[in-house]
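Every protein chain except one is present and positioned as in the full complex.
When the chains are written out, they are named A and B in that same order, and each has its own residue count from 1.
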Amino acid sequence: MENDVLLSVSGLRISFRSPSGTVRAVNGVSYEVRRGEVMGIVGESGSGKSVSAYALMGLLPRTARIESGSVRFEGRELLGLPEREMENLRGSEIGMIFQDPMSSLDPVFRIGDILSEVIRSHEPRVKKKEAWARGVEMLRSMGIRDAENAARSYQSSLSGGMRQRVMIAASLLLRPKLLIADEPTTALDVTIQDQIIRLLREEKEKSGMSILFITHNFGIVADICDRVTVMYGGHVMESGTVNDIFYQPAHPYTRALLRAVPRVDSSRREPLKTIEGQPVDATNLPAGCVFSTRCVHCGGLCRREQPPVRTVGHEHTASCWLLTEGGAENG
Amino acid sequence: MKNEKSPRSRAVRIFFSDPWSVAATAVLLLLVLACFVLPFFLKYSYLDTDFTIKLQGPSAEHPLGTDLLGRDMVARLAYGGRFTLGITALATVIAAVIGGVLGLLSGYWGGRLDFYVMRVVDALSSIPSLFLAIVMECALGWGQGNFVYGLAIAAIAPFAKIVRAAALDVAGNEYIEASRALGASGLQVMRRHVLHNVLPVFIIQIVNCLADTLIICTILGYMQVGINPPTPEWGNLFHLGKDYIRSIPRLTFLPVAAIVLTTVSLNIVGNGLRDSLSTTGGDR
Partner (left out) sequence: MAENVIQVEHLSKTFSAVASDGRRRLLRAVDDVSFAVGEGETLGLVGESGCGKTTLGRSVLRLTEPDSGRILFRGADIKKLRDMRPMRRKMQIIFQNPAGSLDPRTRVGDIVAEGLELHRIGANRAERRGMVRDLLELVGLTAEIAGRYPRELSGGQQQRVGIARALALDPEFVVCDEAVSALDLSYQGQIINLLEQLRDRRGLSYLFISHDVSVVRHISHRIAVMYLGRFVETGGADEVAQHPAHPYTRSLLSAVPIPDPELAKARERTVIPVEALSAPAPDRGCRFSVRCPSCTARCLEAAPELREIAPEHFCACHLYD
């Protein structure tokens, strides 16, 4: 089983400096991504879901500080790796796609040039023509019909969905083992989103790569993920297979979130279930469970101490006092 | 977060948390005090010549020595600063008022007015401001009053452009549309939302304009087309000193140091303001 693990993040803590104090963005987060699986990280804004991914790509802003933890990719520690080695790793071993494909594509180069450049920067001996042809081939496999034409055009003449396809093409060119997708469809229309999700799924099947999929959308999680990690306030609340999370959610936060999703396939007229209150202030985290300020089951113990991670099923863990023996006195 | 006060007090707090900004502000305050208050307590005026003591080194009587006419250098520098700083400030105020109004109208109302105003501004800014100032000097005729106008006209174009850009930026916000949707007239929107959101940019531009105008003012003084001797001014002090640069470097060094110190401090303050005045800046 150990060999199955491609990426493992453990005990990661990241903070930011800001005028209003230290922002504790990630507070002891652990998860792993296995070979060939799609791991979803779900959370609302401020949950720290993206920050942890940026950390493992070495792309944190300068105000950020990694306080502790370890990120191992194929057994190799990534934190503290020299920038040169990190650059080699990015693209060739780990690819990344972002929410906004517009700002990730240089507007003054043709799409084909951008793609060939990606190839040639990692394989300098490849001829320009060959690199271009490989780029076009990649575009075609992204479901772009007139790929030659697309390769000769510029970012500005492509639609949002097309740009995201090009981004995916660019990130898959070097056949990375891990693709980090940070809200890749949030800026897109639903019909396009659906196509991009299916494209990612097909690419994953074809190449056997793993995807770390960061999103706030439970619909997409249900669609593409094999396993899910739910984050809140920089902590992992719950982690399990997609069926565990959707059909047997153990953590009150997961349960509340799932109930809050409006669904297109239901006509219920009653008010939506909501999570009352405000999200945690990352400059001033509560002493106990981070969700305690909004949790309907919150008791005294929850406010005093952080809950331990508790195994609730095969591969299914959650971090809540209700699930432990001590939780009984808590109620 | 909880005790956060108004954007203004927040800006003040951020500004004064930067040691460079604090130091630069202190330097500017000291310079202003030295130029505008010190002369009242001096024994000598900047015009008191005494050939018996010309080109003397520092002494108890004359802490910074005397110049080639035996005038006290402390008095010369302080009065010189009064002219340099005073003229710079006056020109900046005039440019700020005219450029600010033009930029605001043109950026917020746009349309035909914007077109014509901006063509005039383009014409003004097509001439480097140093030459523009000289041309204006010639056109208006010599004299301290006209000198101020010349400097002011040279500074209008960047003011108008920057304020216009800020106003355009503000006008594109949804809160402007929200205000219109509530039934505010153009003037009411301007008064309620545009003005105070353009203000930070305006303040920063005032500081930048002070630095730019000071340099032009002293260059013109040095070139003998600004404030001319015997009236002291840092630029013309530099000019008078330059012939003795090898024998008595003090005469050149002192006015140049004053100019450099002032402009560098102004630029540091300008940067500090830019960092502290943005509503989103410095967060995360």
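Quick note on the criterion: contacts are C-beta pairs under 8 Å (C-beta built on N, C-alpha and C of every residue); 3 or more make two chains touch, one makes a residue touch a chain.
On a predicted model such as this, the values are computed, not experimentally measured, just so you know.
Chemist: Write down which of A:62, A:125 or A:145 is the residue touching the left-out chain.
Modeler: A:145
Chemist: Who touches the missing chain here, B:182, B:223 or B:257?
Modeler: Within the whole complex, the residue contacting the unshown chain is B:182.
Chemist: Just to verify: which one of A:5, A:133, A:222 or A:309 makes contact with the chain not shown?
Modeler: Considering all chains, including the one not shown, the answer is A:222.
Chemist: Taking the full complex into account, find the residue in A:103, A:157, A:284 or A:311 that is in contact with the omitted chain.
Modeler: Answer from the full complex: A:157 touches the omitted chain.
Chemist: Hey, which of A:5, A:79, A:174 or A:192 is the one touching the hidden chain?
Modeler: A:192
Chemist: Give me the subunit B residues in contact with the hidden chain, please.
Modeler: Contacting residues on subunit B, toward the hidden partner: 1, 4, 6-7, 173-175, 177-185, 188, 192-193, 196-197, 279-280.
Chemist: Hey, which subunit A residues sit against the chain that's not shown?
Modeler: 44-45, 144-147, 149-150, 153, 156-162, 189-195, 197-198, 216-223, 242-243, 246-247, 256-258, 260-265, 267-268, 271-276, 278-279, 294
Definition applied: only the chains that are shown with their structure count from here on.
Chemist: When the C-alpha atoms of subunit A and subunit B are each averaged to a single point, how far apart are the two points in Å?
Modeler: 50
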